[in-house]
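Complex shown without one protein chain; remaining protein chains in place.
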Amino acid sequence: MKSVIPMDETYAQRIWRLFKRDRFAFIGFCIVIVFFIVAALAPFLANDHAIVRVADGSVSFPVFRSLEPIEWRFLLYVPLAGLVYGFRGPLFLRVGRGLWIVAGVVLLIEFALFFHHSFNDVTNDRTLPAAFKLMPPIVYSPIETSPDQLVPPSWKHPCGTDSTGRDVAARLLHGARTSLAIGFISQSIALLVGVSVGGMAGYYRRWVDIVTCRFIEVMECFPTLLLILVVVSLCDAANNMIIIMVVIGLTGWTGVARLVRGEFLRLVGQPFPQAAQALGAGDLRIIVRHLLPNSLGPILVTATFGVASAILIESSLSFLGFGMQAPTPSWGDLLSEARKYIDFAWWLAFFPGAAILITIMSYNFVGEGLRDAVDPRLRVK
Amino acid sequence: MTTYLLRRLLLVIPTLFGITLLTFLLIRLAPGNAAMLKGGSGPNGGHAVTAEAREQTIKLYGLDENPFVAYGKWVGNLARLNFGQSFVDHRPVIDKIRERIGLSVSLAGTALVLSYVIAVPLGILAALRRGQPVDRAISVTVFFLYSIPVFVAALVLILFVAGGDYLNLLPMYGANSINASEMSWPAWVWDRIQHMILPVICLTYGSLASISRYSRASMLEVLGQDFLRTARAKGLSERRVIFVQALRNALIPIVTVFAMELPALIGGTIIIEYIFTLPGMGQLVFQSIEARDQFVIMGVVTISAVITLLGYLFADIVYVLVDPRIRYE
Partner (left out) sequence: MRSSFLSVENLGIEFGPRDNPVKAVDGVTFEMAAGETLAVVGESGSGKSVTALALTRLVAEPPGRYMSGEIFFQGQDVLKMPPSKLRALRGKQIAYIFQEPSSSLNPVFTIDYQIREAIELHRPDVRDVRGEIVRALETVGIRDAATRLGDYPHQLSGGMQQRVMIAMALACQPQLLVADEPTTALDVTIQKQIMDLLKDLKRTSNMAILLITHNFGLVSDFADRVVVMFRGKIVEQGPTAEVLRNPQHPYTRALIECVPKLGQKQHRLRTIDYAEID
């Protein structure tokens, strides 16, 4: 007789299982992962520096010299995030200790990067002779201009070139980095602010809640894009990635705050937070170790849609000329150029447009899949 | 009902206060302005500022005064719709806004109405045919549309439908053709419509997903209610049960949610007016941002926020009027 005793699975495992069943969501998730990998490995995929070069009897790795700080950050932080997740149990057993350790590592990395100076090395390894060299698949760097301007897609330039002869494919690959970085970091900021504000409103209630709700209402009255444009221009921050990330984050937290507030208000009414308090747990511990994990599902859903929205905003900003500008590769910027040459240079619009479309759609699929997996009204299987 | 309305109206005040406060803070904390105060006619974002503009800015925003006094002045100015004068052409900001706001409002308004007219029936249809291919098809289509960024859609539409190598059905930019003033009235209207078709489409398709999904959910919830069983037991035709008894209930939340779409629409007009070169408020604010024309920027921002606030208020009032359970407490 088949056993009907349900397996013990954690909340996270259950969500993952339900999520996997939705094929669209799963495909979206895979695409998201692929984009991440592409973004992290972009310098190894499209670069005019060789990955490995053997010449004059010595082996060198020119590509590493060309890495900008942001590229280093991608290469270092993604595995770091993986490690933190893998060791989250022991790390965060005491919440404070975990936070200190992570902060320490981050500070270390940033400190090291501070001393990084870019080698503005315009020699490209395509032409340099070498006994052996391993070039990236696309042998152009995203910022390298050339006389082949506005060339349609060909063997040499699979996605064509733009008005200054830069290879569109290279800009596309490196642009993924810009979009993803801005998307994720701005959403992290939004999450941080939103969870804090919403959490406090939901946990402490009374006047904290009233004030917070008014504040959220006020923020929601301002059209987001307009507000961001204004702030970015007031700070004179076009092309300043950090300020853009911060501004997008600081204008996009209201959704998360509302959600967290609602969840906390609901959870605080249940017995377990009281039980924790009776055992002597302080407010922070209750919030972080009891209330937050139970709200994680909807928060993740909102965060996923938030990343899609942030990528969209960044692209819009760049499109309007207030985001990342050339020579920094950005999909939005590519599209704004495309507008000028729309009559004949269809490739300038098609490839970046498709890239943005696929990215946003994938995040939306993932968000939808998560939402269904997290929905408590679906029958327990 | 009157108590509810009164309370709701009273709530507008703190939010208005918050809006004015936020815009005020934006102005005070803007690095450019602070520099201006200290550094004479120093660069404001790379542009040299005339002494006159500097004087104006300091005076209007009360930069040299006590923050509380300055705030009081700011609110006073707002109440009189005095947003100062544009740096660019020295005309009062309020006039510049006034002549452009009509186009933007009609653009956003048409898009809002159109998105409801299309999405609500779709959502209800999906609810009535739940689980069937129609439901899934609608869901997938709307989702796909929602994922397309506005400027991508605009570019694609322009590429294929407006000027360019392919079809050349619709004009590419402007709200009217160049010779519009010479046209007779019906021709003018038709010309305007032709120019607005693409912008309206671009502004509409994005909202279809949320509205249709919300309609579907609302309808599904009503379909599970007991009173429909009573209606059937009375012998009413299925058509009457669904389209009179059920729908009337389902529409209540749907109708009151329209205010949620407003901020997105207002923000969307910026991009669309930019791409299609429409002389609306979005284009005005964009040009002003490029020109660092601060007074205009602040004027548009404040007015947008107030319009949104009024939209929310209006939605709440509509809700009260439409749901008898609230109306007669």
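Note that the chains take the letters A and B in the order they are written out, and that residue 1 is the start of every chain.
Operating definition for what follows: contacts are C-beta pairs under 8 Å (C-beta built on N, C-alpha and C of every residue); 3 or more make two chains touch, one makes a residue touch a chain.
These numbers were taken from a predicted model, which means no experiment stands behind them.
In terms of the touch definition stated at the top, the absent chain reaches B within the entire complex. Touch with the chain omitted from the figure is made, among B:Leu11, B:Val75, B:Leu145 or B:Leu236, by B:Leu236.
Interface note: of B:Phe17, B:Phe160 or B:Phe227, the residue touching the hidden chain in the full complex is B:Phe227.
Contact between chain B and the unshown chain involves residues 225-227, 229-238, 245, 248-249, 252, 323-325, 328.
Here is the rule we use: only the chains that are shown with their structure count from here on.
Inter-chain centre distance (chain A to chain B, centres taken as mean C-alpha positions): 28 Å. Chain B contributes residues 14-15, 18-19, 21-22, 26, 30-32, 45-46, 143-144, 146-152, 155-156, 158-159, 163-165, 263-264, 266-268, 270-271, 274-275, 285-286, 289-290, 292, 297, 300-301, 304-306, 308-309, 312 to its touches with chain A in the complex.
Interface residues of chain A, counted against chain B in their complex, comprise 214-215, 217-227, 229-231, 233-236, 308, 312, 315-316, 319-322, 332, 335, 338-339, 342-344, 346, 349, 353, 356-357, 360-361, 364, 368.
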